[in-house]
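With one protein chain removed, the remaining protein chains of the complex are shown where they sit.
As written, the chains take the letters A, B and C, and residue 1 is the first residue of each chain.
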Amino acid sequence: MRRKIRMGMVGGGPGAFIGAVHRMAARLDGQIELVCGAFSANPKRARAAGRELLLPAERVYASFEEMFASEAARPEEDRMDFVSIVTPNHLHAPVAVAALKNGFHVLCDKPMTVNVKEARDLARRVNKSGLLFGLTHNYTGYPMVKEARHRVHAGELGTIRKIMVEYPQGWLATRLEGTGQKQADWRTDPARAGASCCMGDIGTHAENLAEYVTGLRIESLCADLSTFVKKRVLDDDGSVLLRFQGGARGVLTASQISVGEENGLRLRVYGEKGGLDWRQEEPNTLALLYPDQPRRLLRAGAGDANLCEAARAACRLPPGHPEGFIEAFANLYTAFAAALDARLSGATETVPDVPTVEDGLRGMLFIETVVKSAAGNAKWVKMPAS
Amino acid sequence: MRRKIRMGMVGGGPGAFIGAVHRMAARLDGQIELVCGAFSANPKRARAAGRELLLPAERVYASFEEMFASEAARPEEDRMDFVSIVTPNHLHAPVAVAALKNGFHVLCDKPMTVNVKEARDLARRVNKSGLLFGLTHNYTGYPMVKEARHRVHAGELGTIRKIMVEYPQGWLATRLEGTGQKQADWRTDPARAGASCCMGDIGTHAENLAEYVTGLRIESLCADLSTFVKKRVLDDDGSVLLRFQGGARGVLTASQISVGEENGLRLRVYGEKGGLDWRQEEPNTLALLYPDQPRRLLRAGAGDANLCEAARAACRLPPGHPEGFIEAFANLYTAFAAALDARLSGATETVPDVPTVEDGLRGMLFIETVVKSAAGNAKWVKMPAS
Amino acid sequence: MRRKIRMGMVGGGPGAFIGAVHRMAARLDGQIELVCGAFSANPKRARAAGRELLLPAERVYASFEEMFASEAARPEEDRMDFVSIVTPNHLHAPVAVAALKNGFHVLCDKPMTVNVKEARDLARRVNKSGLLFGLTHNYTGYPMVKEARHRVHAGELGTIRKIMVEYPQGWLATRLEGTGQKQADWRTDPARAGASCCMGDIGTHAENLAEYVTGLRIESLCADLSTFVKKRVLDDDGSVLLRFQGGARGVLTASQISVGEENGLRLRVYGEKGGLDWRQEEPNTLALLYPDQPRRLLRAGAGDANLCEAARAACRLPPGHPEGFIEAFANLYTAFAAALDARLSGATETVPDVPTVEDGLRGMLFIETVVKSAAGNAKWVKMPAS
Partner (left out) sequence: MRRKIRMGMVGGGPGAFIGAVHRMAARLDGQIELVCGAFSANPKRARAAGRELLLPAERVYASFEEMFASEAARPEEDRMDFVSIVTPNHLHAPVAVAALKNGFHVLCDKPMTVNVKEARDLARRVNKSGLLFGLTHNYTGYPMVKEARHRVHAGELGTIRKIMVEYPQGWLATRLEGTGQKQADWRTDPARAGASCCMGDIGTHAENLAEYVTGLRIESLCADLSTFVKKRVLDDDGSVLLRFQGGARGVLTASQISVGEENGLRLRVYGEKGGLDWRQEEPNTLALLYPDQPRRLLRAGAGDANLCEAARAACRLPPGHPEGFIEAFANLYTAFAAALDARLSGATETVPDVPTVEDGLRGMLFIETVVKSAAGNAKWVKMPAS
């Protein structure tokens, strides 16, 4: 790398949660530099954010439109390389489209858009643009998720039969929206979140993780969505029966009303020859299951010869030195930056191990299909291939 | 207690698994004595079992019919009090009916019968007979299951919203039937097991546990059953979306092809005010979850003031001295024996904390409804109330 | 087995803890029958115990002397075969000596005596008598402890380097003695417990477990004992540096004032080639550690081909069906009964896998050496070989 990759950010002002995470992830490996931002629609808050981030005032913008225009006008040796989009869902597509139009690469939070139509349109634009687009399904950044994927793809588990993925949270068990909690506000608001709260916010992580690790696509599903908290419009809990291509069956359950649960994403996969079990809250262990042998606890760790190359490369520390959420997130940023650096150095084909615009479209199709299934009486609803 | 309660057994000869468990459970607390048995249809095996159990030859019978007739003819001070039925499923009802006709109380393994018709008939007969009937859904015998039930019933969790129950096993991941493994043979044989293998054998435990702890009845369900192992006729895996009376939602998954899993029954219940989490493989801990407080790990232990009376009474040892599967099973036997003793002492109403014939009927309705749902295209299938 | 082995019991009346455990352990496998007892020095309590245990009044004795005399006078086909001694420590030796004199085999609770002198004397008498003597260091009865021992003895861990054994409890963190708690009363009383409370009661379990699993003898030690609760005379906490024959080093810590701890016996052994980790509170798992491979979780289970024969034989149930404290305890009783049965059948040499009188003497030497070390200024105190 000859120089740091230059990042702009849209969203992530005071009170936001995920913006700060993106910034730490971008910083961790020292290959990305935040150079500008449109942190808030509120100019005062935007400026406050800029000051706190030690940015020069002239690169703290009042709007993303202004940011893209101004940055595009800067000399190349100074100009932002890519934008990180950390706004509520409804702004993802408009910001991403504007970035692409201005020639900027895009790293965007999930779910990708607020509906399938927007997602298809964005996918078309990305593919036409030749620009890099990444989606921060951050859980794919964990080393042991990469190891799990490797083991499945290497055939160690044999033909996959059953996939269990769950994502219990409890933070929306009461009517948090309207109390000043910004995270709850927009996630429960159809205008900003889209057609689903729970399935959109965390169900898509579960769906993405299952497909990322197994490489299998959901073919049809049968969903039950609930809204337990009064006056809430969108779902806050749901369970889905899954049928995958090739015959595997599955069950996905996501919840934001499971009181006392924190961020319990867990994936279990069982094949003819073996199984695996991974839990986000203890992410450095991957349990490998065998029919006739003791369970093995594979552990994350740089340089561990038991791990595949991708997993090893995703670790910064030896076994026993826990890496967590931010490090996994940073793996996406660093892979994206490396791909960008290669592009800038003239490489024409660089495919970072970062979820793509197609994965984003899958997520939107999943949400749409789940919502449709939950509302209908048909048992199985096909999930469109793309 | 003036004397030990006298037990006869049907089934449980060499090669059986659960018969030996029932005998240990019966012995543990020293209140029950095995006095006779019809352990096998094979006379040689039956006699071998009798010898090993140190029974007098004249009380080792060639058939259950002979046993009931001979025992009924013995003087009262010597006669068997109740029969423990540990045969494959298809014999449960015939043996139980014969026992009732001869005036013997019955403790029967689960699932209760091979179909709903048999179950209804048996329920009718039990209720008319005035005799005690218990069903060994043994997981209800665990102290922390009783504690969980207590906490829900006392309102500590508030209105129940979500119930997650799972039961992964891996032992039928290959075609074990036909290899001489008797357990696999009959469980995968519709003639002996009934309409379901996985849902009948372990799915009903999961269903029973969920209803026992929450006191809520399943109203409708949506099931997907699979048969992954070739040439197998019955299901070896399945997942079910559940809707309970009062609005709670749930998901139940049971599997016998989840390689590497042992006997992973687990129940999670989330209410408006709290949640709980219990796992059979570490049965002495019950996790209590709260919206705004740390998780608490309640532990089994005789005399522990943090436990309800039923849980405390179900413990034989102080905290930290693990009790397990046999002890939980023994709690059913001991409760049944105590109720019988009370009867024999003239008490007219004795309701032991042991699953009933109605619970057995619920189990059969569950199996029937799951099988029907899995075969059909309707999304929700009502589960009959009884 | 042609008949059940007949057991008499000394101690274990109302209010006792361990007597009931011994009785359950004796009952579990159906090979031992309690035929008589001297349960309490208080005649009323003794009779109450006898009634509750459904024993005939004439075999509920007022004293152990009376019991041995009366039983010895009974015809052989009816007479007690062995005595189970479950009194406070100070009575172990007198009762055992009396039993031996009357020709009865002995199964005795630990620690074996109240001092080394008594222990040596008892060992001499046992060896001269030709009778069976077993000591209920019950933790050796766990399947995974037997597996651990097997792995070490088979050389899987290579030369042993480090042994860590700990036994934290919290139940004596306050002055429980004098409040009517009989267990606390005698354990804290030098006249009944011997020279140590904590090290005698649980430290010896830790010592025995370490030596049983590794086969290595402690050669010298350096101890620190404490008494944290006011007015208590004996130790309630202690830690010991250990040096084993062959060069292994170790550390043993035992405590009865570690508030919130239940019965946390844990053993870790590290050799040149591998390590192992076992915890009594989750006894069905044995972790195997390797220098360059993932940790493996070996699980207890009847018929599991990954286990050695001794471990398999110590299991009654398949993996995932937890067995606990009582089952481990029962393994000692059942092994003792089988050896007795072989003796009664004419076998001349039968060595059950039950801790011996020599192990009991080791325990007393350990206590004496620890107490001596704690009181002195020498760094290392030799532990006599026997």
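A few remarks follow.
Basically, a contact is a pair of C-beta atoms (placed from the backbone, for glycine too) under 8 Å apart; a residue touches a chain by one contact, two chains touch by 3 or more.
Fair warning: this is a prediction, and the values are worked out from it, not measured in the lab.
Checked against the full complex, the candidates B:Leu297, B:Ala347 or B:Ala375 give a single residue touching the omitted chain, namely B:Leu297.
Residue in contact with the omitted chain (choice from C:Ala69, C:Ala191, C:Val233 or C:Val259): C:Val259. Only one of C:Arg47, C:Arg243 or C:Arg343 touches the absent chain when the whole complex is considered: C:Arg243. Only one of the listed residues, C:Thr174, C:Asn306 or C:Thr350, touches the absent chain: C:Thr174. Of the listed positions B:Ala57, B:Ala154, B:Ala305 or B:Ala385, the one in contact with the omitted chain in the full complex is B:Ala305.
Mapped onto chain A, the footprint of the missing chain covers residues 1-4, 17, 20-21, 23-24, 27-30, 34, 53-54, 169, 171, 261-264, 280-284, 299, 301, 316-327.
For chain B, the residues in touch with the chain missing from this view are 288, 292-299, 305-306. Think of the hidden chain as still there; on chain C it touches residues 161-162, 164, 166, 168, 170, 173-174, 222, 224, 226, 228, 237, 239, 241, 243, 249-251, 253, 255, 257-261, 268, 270-275, 288-291, 295, 376-380.
The working rule: only the chains that are shown with their structure count from here on.
Ranking every chain by how far its Cα centroid lies from the centroid of chain C, the top place goes to A. Judged by shared residue numbers over all numbers used at their interface, chain A and chain C contact each other through mostly the same positions, with over half in common. Averaged Cα coordinates give chain B a centre that lies 35 Å from the centre of chain C.
Between the CA-based centres of chain A and chain B the separation comes to 43 Å, rounded to the whole angstrom. One inter-chain figure worth recording: chain A and chain C are separated by 55 Å, centre to centre, where each centre is the mean of the chain's CA atoms. In chain C, the residues that touch at least two other chains are 299.
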